[in-house]
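All protein chains of the complex are present and in place, except for one that has been dropped.
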Amino acid sequence: MEFLPWLILLSPLASAACILLFAHRSKALSVTLSLAAVLTAFGATVALLAAGSQTVASSVTWINLGPALHLTIGLKVDALTRVMLLVVTGIGALVHIYSTVYMAEDEGKSRFFGSLSLFMFSMLGIVLADSLTMIFIFWELVGVSSFLLIGHWFTKESAAKAANKAFLTNRIGDFGFMSGILLVWAATGAVGFDAVQQNMAKLTANPALLTLAALCLFCGAVGKSAQVPLHVWLPDAMEGPTPVSALIHAATMVAAGVYMLARLFFLFAPSPDALTVIAAIGVVTALLAALMATQQDDIKRILAYSTLSQLGFMVAAIGCQAPGSAMFHLFTHAFFKALLFLGAGAVIHGLHHEQNIWKMGGLRKTMPKTFLTFAIGTLALTGAPFLAGFFSKDAILLAAYNKGPLFFFPLLLSAVLTAFYMTRLVVVAFFGEAYHPTGHGHSKDHGHDGPAAMTVPLLILAALSVIAGYGFFAEPIFGHDLFHTAHSLATFSAAGVLEYVDAPHVALVPMLAVGAFVLGTLGAWMLYSGKAKDPVRIPLFANRFYIDEAYAALIAGSQEMLASVSDWVDRYLIDGVLVRGIAGLTWGTGYALRLLQLGNIQGYAFIFGAGVVVLLFLLNK
Amino acid sequence: MSPVLFWAFTLLMLAFGVSVILNRNPVASALSLVGSFLCLASLFVGLDAFFIGVIQVLVYAGAVMVLFLFIIMLLDLKAEQRRRFNPIALVGGAAVSGAFVAFLLHVLKSFPAGSRAFPNLGVERLDDVRLVGFALFNHFNLPFQTVGVLVLVASIGVVVLSRRELK
Amino acid sequence: MLTTLLLVPIVTAIALLLGFGNRSWAKASALVQLALTLFVWSGYDQTLGGYQFVSASEPLFAGLDLRFSLGVDGLSLLLLLLTGLVTVAAVWMSPKIEKRANLFDGSVLLISAGAAGAFLAKDAFFMYAFHELALIPTFLLIGYWGSGERQNVAWKVTIFLAVGSIVLLAGLVDLYLAIPAALRSFDLQKLQEVAAQHLIPATAQVRPWLLLTAGFGILISLFPFHSWAAPAYASAPTPVAMLHSGVLKKFGLYGIIRLVVPFLPEAFKQPVWGNCTAQDLLLGLLLCNILYIGLVTIAQRKLDYVIGYSSVMHMGYVFLGIASMNLIGLSGACLLMFSHGLSVAALFAVSGAIREREGSLNFERLGGAAKAVPYLAICFALATFASIGLPGFSNFASETLVFFGGFQNGASTFLKTATILALWGVVISAVYMLRAYKAVFLGEKTTAAAKWTDLDGSARFALAALPLALLLAGFFPQYFLGYLKPTLEAALR
Amino acid sequence: MQTLTLNHYLLASGLLFSLGFAGVMLRRNIITIFMCLELMLNAANLSLVAFSRFHVGTDGLPNYNAQVLVFFIITVAAAEVAVGLAVIVALYRARQTTHVEDLQSLKF
Partner (left out) sequence: MFAPITLEILVLVLGFALLLAESFSNAPSKRALPKIALFVLAWVFAFSFFTAPAPDTVEPGSFWNFYSASPISMMFKRIALLTTMGVLVMSLDYESTLAKFIPSSRPGAGTGEFYILPLFTCAGLMLMASATDLVMAFAALELVTISFYVQVAYMRSNSASLEAGIKYLILGALSTGFFVYGLTWVFGLTGETHFDKVALKLAALENSDTAILFALLLVLVGLGFKVAAVPFQSWVPDVYQGAPTPVTAFLSVGSKAAGFLLLLRVLEPFLGVSSIQPKVLAVLGTMAGATLIYGNLAALPQNNLKRLLAYSSIGHAGYLLLAVASVGATVTGFGAVGTTIGFYLFAYLLMTVLGFLVLTAVSTQTKGEEIQHFNGLSKRSPFLAFALLVAMSSLAGVPLTAGFYGKFLVFAHAVNAQLWVLVGLGVVTVGAGFYYYLRVVAAMYWYEPTDTAPIHVSSLSKAVMALLVVCIFVFGVNPRPILSALQGAPAKVAAAH
């Protein structure tokens, strides 16, 4: 039993190491290794699921400095872990398979699969982690693998930039995360989840410190899950190959923030202020991202903003004391968003790297399988009744409703917009006439469905997008308790124990949700059906509220300016005035002193005599 | 020694000293120097150091002065022509010398033994040459030998430095 | 054993300087040095701890316990390993020398020998003395084979370090004299025992503390004594930059842990200026190292300067570990010395290789090199990741320890604040290192870069050993910490 | 006039010494400078003899150690003058000058 988690964790690492050290010259070998690793992990996950729902834990020492500090690399498998494990290995396996085709011609294929394995290792590490330090370790590592994968086509300036941006933005979040870990450790003396939970009394005794620590930890999630204000990296991350976007920037890595919040919910729960901030950030992200999505033309970017928006939902759910709902949405979202990205990848692949939806059109006919699956994914995302997204989004809206109208209505609006922009995408790209640069006729090769290795994953994911929301499918995976919490709110009892209470079920909420779906879908259909170019132009949304520009200005104005000032200070004040000044003063003194040496005997005699007199004076002072 | 004689010889000695400095002609300076040294020898005699006084006359007035004059003549040195004192050097030199004298006065003033008169000698007649000789050749033998070597070195030096090229 | 270890590079260097042999001698010497180091490492009994392989001469001064004595404990062993690894890489990564190659190789070996001697010495005096063995070779190497304003830089670094050493010497003597006369000794082992008795009154600790910190600080490029470092590394020939920044600079930190920490612990709590304690002073300076130098690094537009300044910046973290004055922080500091040494050496190795190919390290002239020189790119990437503290590399483990050290029970508010601010430095270092990496290896390929040839032959192994060692230590830090712990516990006793 | 004290002699000697010293600083002719140096040495001799007379020993004799020293000083001074004048002769042969301001080629 205990070896299974280790097998899950280490098989991708072994694959990555082998590819880096030995196999990087052979593409086929690299692919095989990587695929074998991810399938092993998936198999082990299934085996773990089959083995029952008890908690499995095991650890090895990483750093042991006696009583002062003992850090372990420990694995813990509980209900929450199982959900994530299945999502990560399952979708991971599908994306691996899909990538064998998608990346077939790429010269950096070995590197790609190596990085993918590294990512699997890091992501699984987050999932399996049993302590703050360990989660942080893998937190950083997913950042690296994400960096490598976004920058896969590194000769493209934009890809290289996007990779750096993603990494740095995450680093800012990680700064907060690490600060939070330090605060928690300083207060409780522990970093293991269980140990911290046992010592929570020490933290709750100081509410201000608790809130500070919680918010610091939340920063990590803000970075990784691309919440406002650190959301800017995710759209740019679409520079990476599409399978990467599907796996990392839609289904798994970006969800890690939510997973972490859920995992550490015991730490957030006692701090209502922290929860409110979290909910607010989630709501703002959901709404802003949805607004931005409505005006994007790049198929992947639309999906990216959609991801942002959905992550906002999940974070908001945490803030609304519904971690179960957040996880539930994470679970369903992983399937349909992966599906959408892979579908978009199929489109891009079929259209020879065309990503502008206005240059697509009519794909419904040329790529039927892709269209079908994409449509299912869209419906699931937009919250069409009886598909996966409907159930999970409903749970979140319910939690927000209970939190207050300030949280509920923006989320509802976001739901409307979700339906709106997704329908816009489908209508423009898949319906209507095929785009031709000259305005008429069909291009010779206007898309086709990919080979089986591409379509089969799509079909599997489409099926999952339909059924993932139903209890018969989700409950065995979640386990009864966790699945149950999806429809409940968490409170912190007087005894200091986390409890889940069933949320008062308001019938209005699902009705409003359906209404939102209908409103958004119909609105978009009517607005965009048959249009060859965008009838609406809202520069504010199209330009993402100018946040990137503001950041660029901010960085130029603060960091770059500070850097130049520091450089100037270092060059001219410290090195120039201080160092060279002292050196010059010394040299100058020497130069002046040698002038005493006039070469004249009488002068020397005078110096001699004056010296005698001065010394006499000093002696008689 | 009677104070009168002391003051007379002292003032004369200092006057000759000033003359050494002020004379432009080296010959005159040299002769003034002899004068000064003769007065000095008298002061030595006044201090019951007869032998040293005699030596002073013999060595300085007799030998050293001749040497000086000889060289001056040999090199045919003229008086300094229009070579006035450099005013800066004058002021500086005077200031330094003046300060030195001032310090000296300060020292003398606070020197308790200085205001005492000379004690009387315990003997009637000083067998001064014998006593000096005894000290020199007996007790001070080693330094004396050393000074002998010194004189040898000096004579080698003089020979080396002033010999003419061997044609 | 240790004498042999020390003599191998010295004798080889002398042979080279006298005109015998060629570079393969230097390579052989470096390998033997590393092999002997590993042999000593394997022979060191970790369970026993303390100094082992000790050899000592008679006292060199009558009435003074000053001996030529060698010995290793866990800390020196780790740094010796660092020296061995970096020396091998440095010799192999040395550029092709046209003129007077033997002088070059001999001087490089002397630098390595100086560092090894400093870490091997079990006597404070010789620890100090061996460090300066590197001074003149560095002067010659930078001045003759350097790049850029090589002569100015050679002057600057030499005089800076000479002044630092002499301040250090004054501090050393002051510390020595602060010990009660009967117990005075230069023997580090005996000093350790003396220090444990805490015989120096708290107020008397401040002056030696200041002198030693300033002296070592100059050698370590502690703010504001840092201005020699970046230009020196930028101008120095590759192996010099590697050895100097990777190994030699660690001497100062090593010295602080050997002398300041055990002897002057009270000084950290003593006021030096108004209410400002020595610890506060050190924290202020190291924050300048981290944040201010970090910003300066961001402004650099040349690869060698970026690496050079980054090396200055990272010293701040080691100081932070030391300033926390607890086992966690010090363990982190020691491990970071090792990690930073390896990573910065690897960075300089690659940047030197690029300079050899391009002749310039200006960002404007570089770009997209990863296609042409993937091996160098990977090594540089690994070293970059290590240097910005990514998990898996031991830099991360050490920095984590340093941060935890800053938050341990009893840490002052300023220490905690400083730790958080230092944490921000991690972001800064990512900014400039990734920018540098992108500027050189990613993006559009420049025409020049397209013609470069990748590293090949045995140099690949020599270079790869550095990041691999980092990974090893990153995955299994406990193995190394086990060696360090007895030493540090003794220092903190 | 009061009785003569040690200070009288010391003052005379000191003044002579200062005179010589001033001469060294002021005169430009090397030969004259030498004369001034002789003045200084002789000033010291005067003090010595005075001290010799002042420190009468238990045997009632002046302290002859000082007079021996004076004897040495006179010898040394003579030797110095001899060597000095030899150098001056050599200098005059080489440079036709005995003035110090002509000797300024070595400086700074």
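The letters A, B, C and D name the chains in turn, as written, and every chain counts its residues from 1.
In the analysis below, a contact is a pair of C-beta atoms (placed from the backbone, for glycine too) under 8 Å apart; a residue touches a chain by one contact, two chains touch by 3 or more.
Bear in mind the structure is a predicted one, so any value in this text is a computation, not a measurement.
Peer 1: Counting contacts across the entire complex, name the shown chains the missing chain touches.
Peer 2: When the full complex is considered, the omitted chain touches A, B, C, D.
Peer 1: Decide which residue listed in D:L15, D:A44 or D:L61 touches the omitted chain of the complex.
Peer 2: Checking the options D:L15, D:A44 or D:L61, the one contacting the hidden chain is D:A44.
Peer 1: Consider the whole complex, including the chain that is not shown, and state which of B:L58, B:M73 or B:I156 touches that chain.
Peer 2: For the chain that is not drawn, the touching residue is B:I156.
Peer 1: Return the single residue from C:F39, C:F61 or C:F461 that touches the missing chain.
Peer 2: The one listed residue touching the chain not shown is C:F61.
Peer 1: Give me the chain C residues in contact with the hidden chain, please.
Peer 2: So the residues of chain C touching the unseen chain are 17, 19, 57-64, 68, 100, 103, 125, 128-133, 135-136, 139-140, 143-144, 151, 154-155, 158-159, 162-163, 165-167, 169-170, 173-174, 176-177, 181, 184.
Peer 1: At which residues does chain A meet the chain that is not included here?
Peer 2: Within chain A, the residues that touch the unshown chain are 586-587, 589-591, 593-594, 596-597, 599, 601, 603-605, 607-608, 610-612, 614-616, 618-621.
Peer 1: Please output the residues of chain D touching the missing chain, sorted low to high.
Peer 2: Residues of chain D in touch with the missing chain: 10, 13, 17, 20-21, 24, 30, 33-34, 37, 40-41, 43-44, 47-48, 50-51, 54-55, 63, 65-66, 68-69, 72-73, 76, 79-80, 83-84, 87-88, 90-91, 93-95, 100, 103, 105-107.
Criterion: only the chains that are shown with their structure count from here on.
Peer 1: Please work out which of A-C and A-D is bridged by more C-beta pairs in contact, and write that pair.
Peer 2: Pair with the higher count of C-beta contacts: A-C.
Peer 1: From the mean C-alpha coordinate of chain A to that of chain C, what's the distance rounded to whole Å?
Peer 2: The separation of the two C-alpha centroids amounts to 36 Å.
Peer 1: Using mean CA coordinates as chain centres, what's the gap between chain A and chain D in Å?
Peer 2: So the centre of chain A lies 96 Å away from the centre of chain D.
Peer 1: In whole angstrom, what separates the CA-based centres of chain B and chain D?
Peer 2: Centre-to-centre distance between chain B and chain D: 5 Å.
Peer 1: Mind pulling the residue numbers of chain B that touch at least two other chains?
Peer 2: Touching at least two other chains: 89, 92-93, 96-97, 100.
Peer 1: What positions in chain A touch 2 or more of the other chains?
Peer 2: 602, 606, 609
Peer 1: Sort out for me which residues of chain C touch chain A in the complex.
Peer 2: 156, 159-160, 224, 226-228, 292-293, 295-300, 326-328, 331, 368, 370-371, 378, 385, 390-392, 396-397, 400-401, 403-404, 406-409, 411, 416, 419-420, 423-424, 426-427, 430-431, 434-435, 438, 441-445, 477-478, 481, 485
Peer 1: Please output the residues of chain A touching chain C within their complex, sorted ascending.
Peer 2: Where chain A meets chain C, its residues are 20, 61-66, 68-69, 71, 133, 136-138, 140-141, 143-144, 147, 151, 154-157, 160-161, 163-164, 167-168, 171-172, 174-175, 178-179, 182-183, 185-186, 189, 559-560, 562-567, 569-570, 574-575, 578-579, 583.
Peer 1: Taking the complex as given, what residues does chain B use to touch chain D?
Peer 2: Interface residues on the chain B side: 1, 3-4, 6-7, 10, 13-14, 17-18, 20-21, 26, 29-30, 33, 36-37, 40, 43-44, 47-49, 51-52, 55-56, 59-60, 63-64, 67-68, 71-72, 74-75, 77, 80, 83, 85, 89-90, 92-94, 96-97, 100-101, 104-105, 108, 111, 113-123, 126, 131-132, 134-136, 139-140, 143-144, 147, 150-151, 153-155, 157-158, 161-162.
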